[in-house]
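All protein chains but one are shown at their positions in the complex.
To keep things simple, chains are lettered A and B as they appear, and every chain counts its residues starting from 1.
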Amino acid sequence: MNLKTIVKFIKKEPLAFIALLIVLSYIIIALFAPIIATHDPLRVKTSMNVDGEKIYAPYPPSKMHLFGTDQLGRDLFSRIVFGVRVSLFVGIVARGLSMLLGVFLGLITGFSGGIIDNIIMRITDVFMSIPAILLAMIVTLIFSPSLTSVILAIVVVGWPDVARLVRSQVLSIKNNEYVEAVEALGAKKIRIILKHILPNCMGIIIVSFSMGIPGAVMYEAGLSFFGLGIQPPSPSLGSIISNGRGYMMFAPWYSILPGIVLALFVLSVNILGDTVIDYFDPSYK
Amino acid sequence: MRRYSILILLLLVFSLVFSSVVVAEGNYGGEFTGFSSTDPKSLDPAALGSWDQAVMAANVLEGLARLSPSGQSIEPGIAKSWEVSDDGLVWTFDLREDAYFHNDENITAEDVKYSFERVINPETRSPQAWLFNKVVGYSEMRNGEAAEVSGIRVADDYTLEIELVEPLTPFVSMLASPGAAVVSKTAVEEYGDQFGQNVVSAGPFKLTNWEQNLELEMSAFEDYWAGRPYLDTLKFRFIHDENTRIIELLSGNIDWAWVTPAHHQGLTNNSVYKDSIYRVNTLHVAYFIVNMNEGPFGNNLKLRQAISYALNRESVIDSLQGRANRAIGIFPPGFMGHDQKATAYEYNPEKAKELLAEAGYPDGLPETYTVISLPWANLIKILEIYQQNLRDVGINIELKPVQQGEYMSMIGEGNFDLAYGYRVADYADPDSFVYPLLHSDSIDGGGNVAFYSNDKIDNLIEEGRLETDEQERKNIYEEINNMVQEELPYISTTHNIWVDVMNPDVRNWQPSAMDIHMFHRVWLAE
Partner (left out) sequence: MFNYILKRFLFLIPILIGLSLLIFIFLYLIPGDVARMIAGPSASKEVVDSITNEMGLNRPLPVQYFEFLTNFLTGDFGHSYQSGKAIIDEIPIVFKRTLQLTIIVQIISFIIGGIMGIISAVWRKSIWDRLIMAISVSGLSLPLFWSALVIQLLFSIYLGWLPPSGYRSGFDLYIILPTLTLVLPNSGMLARVTRSAVIDVMNNDYIRTAKSKGLSNFWVITKHIVRNALIPMITMTGTNLSRMMGGVIMIEIIFTWPGMGKYVYDALLAKDFPALQTATMLIASLVIVINLFVDLTYGLIDPRIRYHN
């Protein structure tokens, strides 16, 4: 991986390179949010005196407020920056936990086969049949909408896909001669799974993890949009978009900007993912 | 000859004056489309539980008395007059003989007795039964001991007597609420369970069509005792989203919308609509409800005072572009008992911190407390401002918006430390605030959601109900108001100002201070 290969990559897939840069920027924004934000995202200022006249929030984009403010006078740019932090945090953590649960179950069910496989597969059928957003809403309502309940909801919705994916990978590896040989030699089951099967799944696990992050981010945004996600005053891209609905006519930037920020992230990850998959494993699609 | 010309001249003048009077009266006809945020499911007076229902119901229902359009006073309804005995216990209602139900049945005192007893009857499970809880025989029927209420007596076809357990000055105001409307016994028996969607009462409009979850339609009741209303048809479309209503108004699909904070500036500057924006000071108060049974808020006065000083009510009013009044106590301007001189709790974070220290928390409250509220977006925005205010002085609160059903449940069970709530007057009398909110009798299910109990206030409230002299009553309610401001079981914040916008062709619109908007005097210019 030297400079020449990188340049070749850029020349061959300029779009993917841009996408990569964008994703990296988002990560930086998420990590350094307090430094990048221009204002305190929670500071309220409902009216201002400008030249003796009283004007009410929301204030349009200006030198002082890059993206304008919401109806409480809170700086939108700062809120969006922190919103990105929340989105990425939830996306990565929730997807990570989904992976843990899904991989665990996928390994067991793929390897065991028989009744256990049947039962777990039917359970995934059941979970996958309930529309995801509905299931997520139900879970957050059970645990009272908050950051933790959102993460939990995304895990509940996300694990079945992962389990199935890992299972099918395990099935194809299981019949591999090497594995059969090791089994015949009397190796313990857990050892087989951990030392021989799991490593061969890592590729697909990593891809599934990364490609699942935009989905998790969208669920968080969707839940927050409908008021069942992150609670105020913490900013979330979804809740900012929702708050801006009433102002579409007079302050359209309020809802549109956070949406673009969200969409851009999802789009970039998707493009990046598409390119990577095209290169390494077209059969994944 | 001259006498004839004078006569002709007089006739001409007379007819000119007469015709202008007729023209000024208003045009009959036309269709008006209003809104409601949800499908009310039922307009049965016995089943009314929410504001939405009351708005539509008031146009279809009619009782002994009715509210004036402004909501500030009551007018005769089915009863053309009433009087009370000297001891204040027996009210006699003299009914009109020309009042009819929507199914053309004549309304008699028997019908009124039937309607009231239906609400009181525990089998109906009506949330409006409390309207009658001072009537003789009420408890007996509620307990199942009696099949009728002895205090409601039919003296003759058009005379009804109601005897009370004790004098109650606001009694007739209470009878003007939609819950005390009169319904047709034949219709109730005919429709049974479906009566709520086929309500037959005596209001200016009668129910004609109901498309579930879409809209409700009413048409003018020709035989309404005060003469049919101007409008031919009155529709209510169920549009939950307030922004959608404005867009529909601007597109000409509906004729009425509540003005949202987002659209306020735009509409007031809009050349087409700026003259058809109406405002009224609603008989409303919003407050933080303190669960007086729970610490630390319930038993620490200084803490409550600290909270009150920390709240920046002006900032909230700004966020509403001036569409609210600062609350000083619980009575809004226009209500007897409103007293500008009570303790005001001006925004003063420094004082708040001092009081907090005096209350035993020099470094702020160690724990985070939850404030439950209804989930309306605009309300949450207001609470975010207060949340920030409180955080600035060291009190951390978490907002927990919950849906109506759960909110009622938690409030009813006392399952909260702090809650944000509001009250709109149920009847045009200050008693409608204090009796439910503050009297210890109202604690289990009566509306005293703060679980507040104070003998002195109980006595004052009872005096207010008995007292007939206006000035005396004013003093009593002011005293109650000021005590509430001192004790702070309810930390009041603001009084709403209702602002709506109408289709510019609409005439004679008066929004109600009690949120019970009535359309019987509204007409449309061509």
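Note that in this section a contact is a pair of C-beta atoms (placed from the backbone, for glycine too) under 8 Å apart; a residue touches a chain by one contact, two chains touch by 3 or more.
From a predicted model like this one, the values you see are computed outputs, not experimental measurements.
**Q** Can you work out which residue in B:Ile8, B:Ala155 or B:Leu214 touches the chain that's missing from view?
**A** If we include the chain that is not displayed, B:Leu214 is the one touching it.
**Q** Out of B:Ala146, B:Val165, B:Ala357 or B:Met408, which is the one that touches the chain we can't see?
**A** Here the residue in touch with the unshown chain is B:Met408.
**Q** Check the options B:Asp241, B:Glu294, B:Asp339 or B:Asp505 and report the residue that touches the missing chain.
**A** Final answer for the missing-chain contact: B:Asp241.
**Q** Touching the absent chain: which residues on chain A qualify?
**A** The list for chain A reads 15, 122-123, 125-134, 137-139, 141-142, 144, 214, 218, 221-222, 225-226, 238, 241-242, 245, 248-249, 252, 255-256, 259, 262-263, 266-267, 270-271, 274, 285.
**Q** Hey, which chain B residues sit against the chain that's not shown?
**A** With respect to the unshown chain, the touching residues of chain B are 39, 41-42, 49, 125, 127, 130, 193, 196, 212-214, 237, 239-241, 244, 247-248, 251, 253, 403-406, 408-409, 411-413, 444-447.
As a convention for this text, only the chains that are shown with their structure count from here on.
**Q** Distance from the CA centroid of chain A to that of chain B, rounded to the nearest Å?
**A** Averaging C-alpha atoms per chain gives centres 46 Å apart.
**Q** Quick one: in the complex, what on chain A touches chain B?
**A** Contacts found on chain A: 42-44, 46-47, 54, 56-57, 71-72, 144, 227, 231-233, 242-243, 245-251.
**Q** Report the residues of chain B in contact with chain A in the complex, numbered from low to high.
**A** Touch residues, chain B against chain A: 241-243, 247, 260-263, 265-266, 315-316, 318-319, 321, 375, 377, 380-381, 383-385, 387-388, 391, 398-401.
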